[in-house]
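One protein chain is absent from this view; the other protein chains keep their places.
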Amino acid sequence: MTRHETISNPETVLPATPIALAPERPAIDLSSGKYLKLWQGPQHPGITGNMSVELTVCGDEVVEGKTHVGYLHRGFEKLMERRSFIQCFPIVCRVCVPEPDFNEYCYAGAIEELAGIEAPIRAQWIRTLILEMGRINSYLMYLGGQAGALGLGVVGQWTTYVRDLMLDRFEELTGARIYHMFILPGGVRDGLPEGFDGRMEETLREIERTMADVDEVMFHNAVFKKRTKGVGVIPPELIDAYGVTGPNARAAGLPNDVRRDQPYLVYPQLSFEPVTATASDMFARSDVRRRDLLMSVDLIRQILADMPREGALMAKLPNVLHWKIPRGETYVRGECSRGEYGYYAVTDGSGFPRRINVRGPSYTHAMALLEHLIPGTNIADVAALMVSLHTYPPEIER
Amino acid sequence: MRTLLENLKERFPLGPITEQRPDLVFVTVERSGLRPLLAHLRDREGFTHLVLLTAVDWIEENLFQLTYLVHDRRRGRDIGLRVLVPRDAAEMETIHDLWPTAATYQRELREMFGIGFPGSPRVDEEFILEGWVDLPPYRRDFDTKAFAEEAFAHRPGRETHDPATHMRERLTAQGRAK
Amino acid sequence: MQQDDVVEPRVPVKDELKKRTVKGPDGFEFEVDPIHDYYCDARPEVRPGSYLKIVEDLFNWARSESLWILGFGTGCGAIEMRPLMTPRFDAYRYGIQWRPTPRQANLFVISGYLSVKTLKRVIRSYEQMQNPKYVVGLGSCTVNGGMYWDSYNTIKKLDEYLPVDVYVTGCMPRPEALLAGFEELKRIIRAGKGEGANLYAKNFDWYKANQKRVIHDWDMPDYNW
Partner (left out) sequence: MTFEWIKIPQSLLTLFIVLNYGLLLTALVQKIAARAGRRHGIPIWQNYVDLLKNYGLRTNITHGVMYYLGPVFRLSGGVGLLLFVPTIYGSEMFSNLSFAGDLILALYFIFFGTLGMALGAGESGHPHAAIGVSRGLSQVTAAELPLALAVFSVALQYHTLSVTDIVAAQQGGVAHWTLVTNPLAVVAGMFSFLGSMMRSPFDVVLAPQEIPIGPPTEYHSSYLALMQTNRAIFPVAKMVIYMNLFFGGASSWAEFCLKIFLIYMVSALVGVVFPRFRVEQSIRWFLTWAVPVGVAAILLV
């Protein structure tokens, strides 16, 4: 415990006050004819992925919202219990679709820790590179979604276009667009291909150009400001109550970033400062993500400049067919684009994990927090509000 | 972390302690001692962030292990509290008044493990599954493969290999000769 | 398939779906039966094409050149839908568009694994689409379960539950593969073989029995449109 001195002014850290629960609302009498039940989702273009929000509306105002998930449940945590450690590796990335690499990293990190393996230095640099690339992808998707939810479709076109360029880099590096399966327990599958740096630099420049356009069209747009400022505010005192992490917490002024608070991989060797804002509304959240994206661009440049080009990529693993890991439990976390992503892994000395629990940031954001924020908003804002929390349902229900 | 644990030991009865990493400790506590300890950690020691609440099924010992992982944002450290509850009378005190978000975790545990949390809001509502009629699926005695084979229509022609035998047959000389 | 093979729902009906009496704001009392009030549950019928072959060919050409996809991302395949509709792949060029409501869509892309809970919604959305309608199964998980072959919550074989016109395999299929799948679908439609809706109507009992076997809380009418 030495790092905490570096943490900025303690005023921003929340005092341990009693948690304010959502105010008790009078029971809603649906048969009074005053209210209307409205389902947003699962078949609804304004919903992020396959989930649904059950709204009770009174006029244009929403009085109650309930999140329903489970449409994407595949039972990963159960499936992993009947797969050996190396067999789990190809399925973990499928837990979260838009940013799959964090699953691979957290799983690999947890298994390495329990098995007492250390990934080689070069592999750690490549892992960091992949995670930052994935973060950019995820943010680009978010920006398109946030603009699209407010009817500004053209931003989605632009960001998806540059996201495709980034997917090309992924393809070059890992061979796949979406599910990369690159971060193995023990290291990574391969090094960088020849000429990767140059093409990456081109992609980053294109991203920066597009972001300048997005900045102009979206963040300096009077209508966008009008729709997002002061809407969907997460009060700072509710951050801990609802387990808010990542950009959502940073937009409320809490400099909470796992990359700096509990550095993993090679983050201690990179220089960056968590991006924060104070307003905690929809606009602040999108702005934090935009600046975070640009910070990731900078981080990738740092990584490519500093990373070692020679060295091992894989630690020596035991025979993976008979790989047994002694009894133990651990929790490995990382800062993904939506907040704290973590794997809680328990082993029991056999060749299979005893239990693996995925802690996705959307789990708290989309369930309890969204239900808390929805009452009192306008129907038109619900979709945008949900996007602004940046939730991906597959990681909620796994 | 050491001083913190010393402090805690003086005030609360703590069970076995595992120091997993310098910033991550797992502590076993009694079922009744959990709530005061969590409240103390939250209000006095700065562990304000409930990272996760989950369960592990130790079916051999007929126990569920509930893990409450709390995080101190300021100092970047975590404590995992393990609580063991018997499998056949699986019930635990709710902590949704300490962290409202815990209600979601408790709903999931209720559904996936069948652990009861009396008093937790909407705990008995369906969360992920719909129209589930079998054992809670995350319990170890629920066999997902058998269930899937029985419940769903399968397309014939799918082959499943045991990796160890498959590799042996493919890679070794006598395997290839066969 | 015999009638007695139909599985009775094993889960009791939810309270909010039960028949009840409601008092309106003006004091007027009326009865509400949520399951049957709102939907028509007449059996679907086989709808033959146009009488003249040349007219039907023309319509089939129009159908194939104007595929309106229902905006329902049922699984992880939905993530490749966005690139499909944006600059790199731009499926609009081929007459493929999104429609946000099932009423106006005529192509249902099942984008990946279907959990049982989603299957229920998929069936309802599918039944609300207008004849003729087409289904594309996307990803290996719709073909035989794929990665999730032993999962307790995903169906393994989509064509047991809905008539499928084209499968696009892969995990995850690339947008190019999807475009090729759409081209294949267009060929099928132009040849007059895209008769999934009629197939569904013809084998209605069989499909229903299959659907009810996995959906235990069947709390909707047998057919709603």
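Per-chain residue numbering starts at 1, and chain names A, B and C are given in the order in which the chains are listed.
We adopt the following convention: a residue touches a chain if its C-beta (ideal position, glycine included) is under 8 Å from a C-beta of that chain, and two chains touch if they have at least 3 such contacts.
This one's a predicted model, so the numbers in the text were calculated from it and none came from an experiment.
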item: Displayed chains contacted by the hidden chain, counting the whole assembly; value: A, C
item: Residue, one of A:Cys58, A:Val223 or A:Ala312, that touches the chain absent here; value: A:Val223
item: Residue ranges of chain C at the interface with the undisplayed chain; value: 38, 40, 47, 49-50, 58-59, 62-63, 65-66, 68, 71, 86-87, 90, 92-93, 95, 97, 100-101, 103-104, 106, 130-132, 197, 225
item: Contact set of chain A toward the excluded chain (per top definition); value: 36-38, 44-46, 60, 147-154, 156-158, 161, 217-218, 221, 223-224, 226-227, 378-384
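Here, only the chains that are shown with their structure count from here on.
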item: Topology of the chain contact graph, where touching chains are joined (line, ring, star, complete, other); value: complete
item: Chain A-chain B separation of Cα centroids, rounded to whole Å; value: 22
item: Approximate Å spacing (C-alpha centroids) for the pair chain B, chain C; value: 36
item: Distance between the centres, which are taken as Cα means, of chain C and chain A, whole angstrom; value: 31
item: Two or more partner chains touched - positions in chain C; value: 117, 150-154
item: Contacts with two or more other chains, residues of chain B listed in rising order; value: 128-130, 137, 142, 144-145
item: In the complex, chain B residues that touch chain A; value: 1, 18, 20-24, 26, 42-44, 46, 48-52, 54-57, 67, 69, 73-78, 80, 97-101, 103-104, 126-130, 137-138, 140, 142, 144-145, 163-164, 167
item: Chain C contact footprint on chain A (complex, rising order); value: 31-34, 42-45, 49-50, 70-75, 78-79, 82, 90-91, 94, 97-98, 141, 144, 156-157, 160-161, 163-164, 167, 177-179, 394
item: Sites on chain A touched by chain B in the complex; value: 1, 3-4, 7, 10, 13-14, 16, 19, 21-22, 69-70, 73, 75, 77-79, 81-82, 84, 87, 113, 240-243, 245, 254, 256, 261-262, 321-322, 328-331, 333, 340, 342, 344, 346, 354-355, 357, 359, 363-364, 367-369, 372, 397
